[in-house]
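Note that one protein chain of the assembly has been removed; the remaining protein chains are unaltered in position.
Entry: chain A
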Amino acid sequence: MSRRGLLQGLGLGAGALALAACATREGGSTTGNAATQGPGGIDLARPDSPVKLPLYDDNQAIKSGLNPEAGPLKVYCWTGTVPKKTFASFEEKYGIEVRPTFYGSPDEALPKILSGSMDFDVYECSMEQLPILVANKVIQPVNSSYLPNYEANVWDHLQSPWYDADASYTTPGYYWSTGIAWREDHLPDFDPASFENPYDAFWQLDGIAGKVQFFDYMRDALAMTLLRNGVSDINTTEKAHLDAAVEALRELTERTRLRLSTDAYQTLAQGTNWIEQAWGADVYFAEFYLPKNISPEVLKFWAPEDGAMVTSDSWVISRNAKNPVAAHLWMDHLLEREQGVNTVQYSGVITPVRGMEMENVVADGIMDARLLTALPSPEQIANGVFHGPLSKEGETAWQNAWLAVKSYA
């Protein structure tokens, strides 16, 4: 490039900047109550204030009594949640081919869905994303006549879940709890219950530098830190609470060289970390990564009975689904107990259908008794704290806090 060419290029940029300075256009206005409403003015759902998601005239559920389409059914779901047995049994039962596409995290999936670049019939959706998908009309309401297993099998308190009262758009997905996982062989005297605030253990334990990990998920990492700080509302958007959480994680990073990652099951098994923020299912997965000479008994998990961080997701149908009837059949298929059994044995998460209560899962020998603490109990689910959707301002506050954590600023 010649010097003249370079200057011409810079001149073009300067011209554009000058133009930008001369013109204005309205945009980005916020409507409704920014504190209590999310995308599209939809009220922010919480367990103690359920929300009925809006239905739109131009986005209605399919009619009853339609025949299933020929497929293939495109399923967009989290890596490692749906077992191969479930795909195979659906194909065998309905004669419809299933084509799954997997995402690594819901954060990765959402932009693809919103941009319209992901062609799918049915999607495993995180609870926080629901108002965004509804407000943007990228999902359609469900027709309950295709979902007999919902009423017959799903736990009573989820017949009308707080995040989607009357279950207009969703069927329940999976439940798991978030807590503390540790290696007992490296921390033999550690017992979270011995701490006044067990979450504070990360900040209190000595000799764990370089062996500590939190999730590289904004909501999980900051929420546990809020709980450690004594803030029970893990959906708070108060600046003081978020600032304190950032400060606490900065302190933890300084003290322990905290890692942020999503491979808790692997790093715990390999001994890279001795204590981690983890999902109960991670302890189940970790068993498969343990060196052969180490017993799975060394993998421990703790979450409180009352106020545990519980996460769940749900299944939704694309508004542009080419196979909407088959999508309903898929959602109904997942609500069979047999699929719940397949799922918990495959991925360690609970499908909320009758007979899949944690006690039954262990009593029936579906899972080893060692994993009793790693599976969310009905009490933990009933008394747990959940990530709820946030307003745009709330999301911005959380993202800024997370940026501060991730940049160690």
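The working rule: a contact is a pair of C-beta atoms (placed from the backbone, for glycine too) under 8 Å apart; a residue touches a chain by one contact, two chains touch by 3 or more; residues count from 1.
Here is the rule we go by: contacts and distances are computed from a predicted model.
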The complex's invisible chain, by UniProt name, from "Glutamyl-tRNA(Gln) amidotransferase subunit A", "Carbon-phosphorus lyase complex subunit PhnI", "ABC transporter permease" or "RNA polymerase sigma-70 factor, ECF subfamily": "ABC transporter permease"
Option touching the unshown chain, where A:S49, A:S145 or A:Q399 are the choices: A:Q399
Residue among A:G95, A:P148 or A:G210 touching the omitted chain: A:G210
Which residue of A:K74, A:R259 or A:H333 touches the chain not shown here: A:R259
Interface with the unshown chain - residue positions in chain A: 1-3, 6, 16-17, 19-25, 27-31, 39-40, 107-108, 110-111, 114, 132, 135-136, 209-211, 213, 216, 218, 249-250, 253-254, 257-261, 270-272, 291, 392-393, 395-396, 399-400, 402-409
